[in-house]
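Removed: one protein chain of the complex. Kept in place: all other protein chains.
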Amino acid sequence: MNEKLKKLTTHRLFWPLVCLALVLLFNFIKSPSFFKISINNGVLYGYLIDILNRSSELIVLAVGMTLCVASSAGTDISVGAIMALSGAATVYCLGTGDTYAIPWILAILIGLVVSVLCGMWNGFLVAKMKIQPMVATLILFTAGRGMAQLITGGNILYIKEPSFKYLGGFLPHIPIPTPILVAIVVVVLSTLFLNKTATKLYVESVGINPKASRLFGLNSTRIIFITYAACGLCAGIAGMIATSRIASIDANNVGNLMELDAILAVALGGNSLGGGKFSVAGSVIGAVTIQALSTTLYAMSVTGDQLPLYKAIVVIVIVTLQSPEFKRYVNRWKAKRTVKADGKKVA
Amino acid sequence: MAEKIKSKLRGNGFLLAVTIILFLVLYFAGAVLYADRNFTSPQVFLNLFISNAGLIIAAVGMTFVLITGGIDISIGSVIGVVCMMLAWMMEIKHMSAVLAIVLVFVFGIVFGLVQGFLISYLKIQPFIVTLGGMFFARGLTAMISSDMISIQNETFLNLANHKIYLNFITYYNNRGVEMHPYIYLSVVIALVVVLISWIILRYTKFGRAVFAVGGNEQSALLMGLNPKTTKLKVYILNGFLASLAGFVFCLNSCGGFVEQARGFEMDAIASAVIGGTLLTGGVGTVVGSLFGALIKGIIETIITFQGTLSSWWTRIVIAALLCFFVILQSVFKTIREKRLAQDDHH
Partner (left out) sequence: MSEEKKTVLSMRHINKNFPGVKALDDAQLTLREGEIHALMGENGAGKSTLIKVLTGVEEFESGEIIMDGKSIINHSPQEAGINGISTVYQEVNLCPNLTVAENIFIGREPMKRGRIDWKTINQQAQTIFDNLQLDIDATETLENYSVAIQQMVAIARAVDIQSKVLILDEPTSSLDEGEVEKLFDLMNMLKKRGTAIVFVTHFLEQVYAVCDRITVLRNGHFIGEYKTEELPRVKLVATMMGKEFDDLADIKQKGTGSIRSNDNIVIEAKGLSHKGTIKPFDLKIHKGEVIGLSGLLGSGRSELARAIYGADKPDGGELYVNGEKLDIKAPIDAMHHGMAYCPEDRKVEGIIADLSVRENMILALQAKRGMFKLMSRKEQEELTDKYIKILQVKTASRETPIKSLSGGNQQKVILGRWLMTEPDFLILDEPTRGIDVGTKTEIQKLVVKLAGEGMSVMFISSEIEEMLRTVNHMGILRDGEKVGELEESELSQENIMKAIAGGEK
């Protein structure tokens, strides 16, 4: 029995799930109807549905961010700006007229191409020019929104065509909110790609030991480049969902601070911010946990502006616990206690 | 003499030279484009300092942090919370201005101490720690008050509005009236900060230790320095400068509100990088950061004078400059490495 218990608790998804469970449980205690799901007007309603819905963009972002962190121990802080830029491109192409200026699918593709180009730019700076990831992505972080504002002319552009809201809302006759579906598709497809090809293995190998990886034939430059391009694509997809939700593009606010939430989701998911082994599932759990935490805090009358304070405490606690120095202090403290208990010096 | 100039220009002196030249180029460009609108008036020049006093101080603090190889993305939020604290203490709690100001400095120091401890002793990545700091301060601002608080405190307003006239400079305005340009207390504070920081970095053991630790922490340790305490001191100093920058900011805004100075840290980082501070650490100059801040100021001024371009252009130009300098630094490094490989005679 002990064997099984140990295996369970050391599973890499154990702690992320426990954190999520705690948050959900807390909510359940506060409002017993928390887990209730009902169907009104042909669509699903309920706290849980709401949490999953709102966390969809973050889940998609977290998938991309996980790859960047794993391959290069780097963080892409430009994802929020990429969301804004790709959203601006799409909305601009569709136009603010009564109907679309160009086919919807084409506009979406344009937006995604923009986001992939952004990701490739980041990848070029990090993988080829060997610039620190935080620094390299700082450039798009600063410029991305500005460029988006140029496209929108500094205004918030609105889409009048009602079908635009399908992506961020509901598809006709489908009770599940579309963002949840998109998030599921992204997670499933990325997991399939990572596991059915050698990509996950390569990314982990390069992230853990790039020197050794090169000696047995891996091209770490190319691998790191791909992860940043993928992160850009994820930001683009998240941007599409976000703009569709409000059927408009507000280049100043869309995706604001989401890069920070994405990094937090990756860390909460049990992934080391130093790179190496990763779990997309963990990041997904982390993303949902953050959203659930936000929902909990909102229910406790914490405003959106005050929310970051609690997130800060969570971030610091988690990173402290993950830090090897901290573990060293703890071990030393434990060793001292053992000395006292035994009464003689421990070897 | 030529040898001296040549040696100063090599490597990192070169980057500083590029910055100063860039500033002069921009200034003359503005002077030429808007000669008819008094671009060259001394007041316009001094306004660069007035509008950016807070940025100058923040950039100086950021320079210290960057030299050690770290980063601080919480500065904007700290400025925001400091303004809010000042406003709240003076208007809601009716404290004296002096007491309020002293208390926010204490806050800045403690804030820097906590961040510094996590970074230097627990060895957590600076980006993550200051990310937490940013969240914390921003949230704290909203907790203090979600509405804007205007400062009515007389002492404070007097400090804020006190013009210091530079009577040794005379110019004539549009109507031919003789004028003397003026600055505010904030500018004096900013310039004093730059001067003292320059002295610290150049002439004190602590300052040199900052460079050593940033250059190679392991080597610094083996040479008998103490990287942990050096870094801790740097973050404490940075915390104090952040609160000072907040105070100066508040002299300008005379109030606190939730969104104040959001994203300001990026301006501070850009100023330092454009000024020649390397993001990889070990190299930096507060004079460069001063000019970096002034460059942002002058780009903003030019765009304001232009009138039709959206203010977002400032952001874009700064980002492009940042990009240019980052790539320039990287190219420089590669050239140096290639040249050294050739020099190795084996």
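As written, the chain order gives the labels A and B, with residue 1 at the start of each chain.
Just so we're on the same page, a residue touches a chain if its C-beta (ideal position, glycine included) is under 8 Å from a C-beta of that chain, and two chains touch if they have at least 3 such contacts.
The structure displayed is predicted, hence computed values, not measured ones.
Only one of A:Cys19, A:Leu218, A:Ala247 or A:Leu307 touches the chain withheld from this view, namely A:Leu218.
The missing chain, though absent from the display, is touched by one residue of B:Val44, B:Ala58, B:Ile128 or B:Ala220; that residue is B:Ala220. By the touch rule set out above, chain B reaches the unshown chain at residues 7, 10-12, 199, 202-205, 208-209, 211-212, 214-216, 218-226, 282-283, 336, 340-341, 343-346. Interface residues of chain A with the unshown chain, by the touch rule above, are 196-199, 201-202, 204-205, 208-209, 211-219, 276-277.
By our rule, only the chains that are shown with their structure count from here on.
By the touch criterion stated above, chain B contacts chain A in their complex at residues 71, 118, 121-125, 127-129, 131-136, 138-143, 146, 258, 266, 269-270, 279-280, 310, 312-313, 315-316, 318-320, 322-323, 326-327, 330. Of all residues in chain A, only 75, 125, 129-132, 134-136, 138-143, 145-147, 149-150, 153-154, 260, 263, 267, 273, 303, 305-313, 315-316, 319-320, 323-326 touch chain B in the complex they form.
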